[in-house]
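One structure, as structure tokens, below. Some questions next.
One chain of protein is taken out of this complex; the other chains stay put.
Going in written order, the chains are labelled A and B, and every chain counts its residues from 1.
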Amino acid sequence: MAIAVRRAQLQEVALNEDEYRAIVRAIGRDPNDLELGMFGALWSEHCSYKTAKALLRQLPTEGPDVLQGPGENAGAVDIGNGLAVVFKIESHNHPSAIEPYQGAATGVGGILRDVFAMGARPVAILDALRFGPLDGIVAHDRLRRATADRAGDIVLLVGADTGRDGIHGATFASVEMDERSAERRPAVQVGNPFLEKLLCEACLRLNELDGVTAIQDLGAAGLTSAASELAHRGHRGIDIDVDRISRREQGMTPYEAMLSESQERMLILVRPEAEAAARQVFDHFELHADRIGVVTGTGRIRIRDHGVSVADIPLKALVDGVPLRTPVASFPDRQPTVVMPAVEEPEAILLDLIASPNLRSRRPIYRTYDHQVQDNTVFGPGFDAALLRVPGTNKGLALTTDGNPWYVALDPYEGTKAAVAEAARNIVCTGARPIAVTNCLNFGNPERPAIFGQLQESIRGLADACRALDLPVVSGNVSLYNETSERNIPPTPVIGMVGLLEDLSLRCPSGFQEDGDLVFLLGETREELAGSAYLRLLGAPAEGRPPMVSLEMERRLQAAMLDSIGRGVVRCAHDVSDGGLLIALAESALYGGRGLRCPGIVGPISREAFFFGESQGRVIVSVAPRRVPELQQLMTSHHIPLYAIGVIGGEDFQVGSDIRLSLDSLRQAWETPF
Amino acid sequence: MNTGIVVFPGTWSDRDCAHALSDVLGQPARYVDHREERLDDLDLVILPGGFSYGDYLRCGAIARFAPVMEAVTDFANRGGLVLGICNGFQILQEARLLPGALLRNASCEFRCEWVNLRVEQSESAFTLDCRPGQVLRIPISHGEGNFFADPQTLEAIERNGQVVFRYCAPDGRVTAESNPNGSLGNIAGIANAHGNVVGLMPHPERACEDLLGSTDGLALFRSAIHALDRVAV
Partner (left out) sequence: MTYRAEVFVTLKPVVNDPAGLTIKGGLHALGFDSVREVRAGKYLVLTLDADDEDQARSRVEEMTRQLLANAVIEDYRIELKVPSPSGGGQGGGLRT
């Protein structure tokens, strides 16, 4: 069949002509419509990472504690006691752009399934309303890898019936959006959290059965992707009888059944002798399971409809055969140095900053969802990092996500380094040691050289920072083509990080704890204002170089923090980031409900940079007066500069003669509703 | 005290209740499947929080017809101790074991936050260990906890001393600002006429450890243990 004839079809499945020729070479003939649809789905950017794959190879993915790196449903890291933490991050940009409520809900649903597919009970979700990363806990020996490893195993499809949801959702994520996108609304699915909960409980119980060999979530590209990846990972093949799939609507074609993205479905592989036991589990939870196929030794995915072959494709070509794309990258000229406006009214600026949408209290948002269920939340939302008890132990898991799109826009390399460094600082401020990273790279259309340049630089920064801080990247997500009517989103890499606190009694809060304690700034403040919240507030143009990150300095600072918190020297610690030092001090005052008296600017630095600059590698800590000498000694031994900032106490927040605000007025500004 | 924790499809807080009872208080507890029909081995039945049957139709409306609810009703009528927390409170009302109903929060938003509760009476099985006027710090987590009863019912509940907890300020004053969901009379929890069945929206099982922010929730479970001792004597 001539390519010209299929041009419209190729457009529909978002493949180019070179890719079509590669398919023909791989299977030795023209693909039929179903086969072309399956290639379109698995060779989409969303499923194949054909643009980002080569770049992602730079990332460190191994470490002594890594039990599962990228490539599975989610990554897993050892946390001692025979337990592992399973976590990953996801974006759900395209569906959420069309239908925010259902898009966000199904985004959460998908990542939950990724975690319980690993055999882990989900324990926490983080959100920054750009994504939903998630953690779960599982015993090592119950950690589940989704691989078809033996021919003859039975393929069960469990959960919701298959409908026409999200057909082409995967290819759809690879084309730019336009005003007509709303018409494709069926590409967005409606979540059923109730069914998801039953599925979660059933999968966790299945995980304890012998003879259940794989549990795999059906996500993008539905059954096609799940079945192909399972079989290919185990170097096996898979046969599917598409007519055995329970459907929500009549008249669905094999194409629709194989590419449906209906939610709340899992693919389960069981040994034939274990099928009855597995079915008992489904019956207990009143879930429906179809026996839709069998694992083979053919290395091919074969689809039959009422016994007639409708697709027959070698898995290697389908899963691994996509020709990698190497777009052209371009890099902007070095940004000019920013001109610093002088601070005229620091008090008013502080109030405006702390009331600004990016710095004000998030309580109106996080109180609208449950952040306590499961009885493990030690530090809930609203602080540097969340801290959860590891069930049944005295250990804690610290979790955070970070990313500063303004820095990345000015300098993708430094900006992404800063995101990793800030995430790690947030973790160490709780007393926990960072152990692993997950990343979510959200960018515009990589076919535009400037965008591909951003992606390339961002991944280089991620790789350098993770290597310098000894952090393996165990899972991740790349979302490209985030573009609406010619406008690309700002480059938005988001870093999720998990840390381990060996003894919860050593946890360190972010708020001031005791009147009379002394507050110190650790780290160096430089004349850096570009990319700051302060300049944005003043309406200054986005230009200049964002704060530079010295990874060597970060490493030392983090070691010094863990040392001081581990010895019980500091009573509270808070990362200095968006908004700068005054914002960090005000937040600690508000968290702890205690005032602060500061004599004024410390060191040879401009007032603007000292108050509102966002130099990296800085933390504020509070210390009881008698322990100050210990802190000084520790910082000297770690080569970390230390500046006395002020004394905790009173009802006011006071900085030299520049600022005198009551805590109440500060709180009122901070609690500005959304 | 042998506790049964009822698990409906969609129940969420079953494990938290088991943790509070077994791990924190060292009391025997088991899960009760929604299809079970016998509760003879139990001293206390907890209907925990969650979203039974997806909260579809009305919170608790479908769970109320699960086979176990007939057994729970018998158990309560024989004087057994029953505690309904959050979704469990909604189910007890749907089952008419407790009066009134719980509407959508006045804010129309879900609320998860710490609240203060004033103990209104120390006669119920779950407040024996408290003194009237005592303030407990316990979290809420619900979208439909806005207590409603028609004027006659409300008057009767108040007159009979069936109001067990009210939302209040930290100092115990019952104020409009401290009412998180619009409940009539700031009512957070009520008892049946005998005091052996109590339902409340806040989650005492989340307030049983200092590590998690409060131990005030223990008072309810300890009261139940003492209530049983009293019966045994």
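Keep in mind that, in the parts below, contacts are C-beta pairs under 8 Å (C-beta built on N, C-alpha and C of every residue); 3 or more make two chains touch, one makes a residue touch a chain.
Since the structure is predicted, the reported quantities are computational estimates derived from the model, not experimental observations.
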{"item": "Which displayed chains the hidden chain touches across the whole complex", "value": "B"}
{"item": "Residue of B:Asp14, B:Glu94, B:Asp129 or B:Glu205 in touch with the missing chain, whole complex considered", "value": "B:Glu94"}
{"item": "Residue, one of B:Ile91, B:Cys112, B:Ala149 or B:Ile225, that touches the chain absent here", "value": "B:Ala149"}
{"item": "Hidden partner chain, touching residue among B:Gly54, B:Gly161 or B:Gly182", "value": "B:Gly182"}
{"item": "For chain B, residues in touch with the removed chain", "value": "57-58, 61-62, 65, 93-94, 100-101, 103-108, 146, 148-150, 182"}
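The working rule: only the chains that are shown with their structure count from here on.
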{"item": "Chain centre separation (chain A, chain B; CA means) in Å", "value": "37"}
{"item": "Chain B-touching residues of chain A, taken from the complex the two chains share", "value": "192-195, 197-198, 285-286, 363, 366-378, 389, 504"}
{"item": "Chain B to chain A touching residues, read off their complex", "value": "9-10, 12-13, 15-16, 19-20, 49, 51, 53-56, 109-113, 139, 141, 203, 205-206, 208-209, 211-212"}
